[in-house]
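With one protein chain removed, the remaining protein chains of the complex are shown where they sit.
Presenting subunit A:
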């Protein structure tokens, strides 16, 4: 128990909460050692400004104890000398337990400090990134506006989206973890229902972010550059294909009742039809844009005659992304209506896991493709 000095240093770095926590725990140790409650409570109730001195006092108390135990006796129990063996065993056991508890407490504290420090580092990193992004956005938007104009807004709009998407991914991981825990610990339907709703709302949040980004730069969104490469492989109008989603989900949420099977089948079909309609609309857009661009005489280096028509067509893309996202959203919502809460929770978890695996695959791909052949 002579590491008390290092404990003192560590807790001094940590700020206000730790000392109280530690004092509380140590106070309990003291109680179980039979030292009067009065002295223990003095330590616990110690005020924060003098926390250091309290810890010092606590340390010395512990030091005294260890001295006592090394001598094999403890004050209060000395009056039981006549029945020395029995209470001595008990006392020894208690002491050993205390040592164990204190050791564990120190280990926990170390782990906690480590976690705090890494979170702190992360926070500093994030803040720096935020500053950088802000500076970039501001710099380009402000100083370069005269030259870049609208482009500056695009870049800052995209930078904002990328940052928000990064945060969205982290939130998403949290949602997935919560869902997994909830399902494994058999939470009630009401609590699961809340998690399911949060999960679906989180996707709605993403669609909202995408809508704003689409207005800034729809091509960026359509390119899927903000997604991992494996996810990008499945890209359809700036996101995942709702029908493929249902394909992935179906085996994960079985068993389904007959009515559910029918509903899911119908949903799949409707989804496919809606997707096809949107895809055909996109083809028509491509076709008309191509015609507009190619209009006039291409062989002579002339200006494109209907520049503003072409620009209008491009703006039509924004609506396509909006409609595609709308389709994704209503498909998710309809699915949650068809399924029971428990099934919906499993479904959302499966969905989140699926995309997470795609992202992991992408990372693996990136690292493996860097190795020489």
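Everything below uses one rule, namely that contacts are C-beta pairs under 8 Å (C-beta built on N, C-alpha and C of every residue); 3 or more make two chains touch, one makes a residue touch a chain; residues count from 1.
The definition used in the following text is that contacts and distances are computed from a predicted model.
Hidden chain, UniProt protein name from the list "Glutaredoxin domain-containing protein", "ALA-interacting subunit", "DNA-directed RNA polymerase III subunit RPC3" or "AP-1 complex subunit sigma-2": "Glutaredoxin domain-containing protein". The chain omitted from view is touched by exactly one of A:170, A:254 or A:276, namely A:276. Among A:128, A:247 or A:266, the one in contact with the hidden chain is A:266.
Those residues of subunit A that touch the chain absent from the view are 263, 266-267, 270-271, 273-274, 276-278, 280-282, 284-285, 288, 316, 319-320, 323, 326-327, 330-331, 334.
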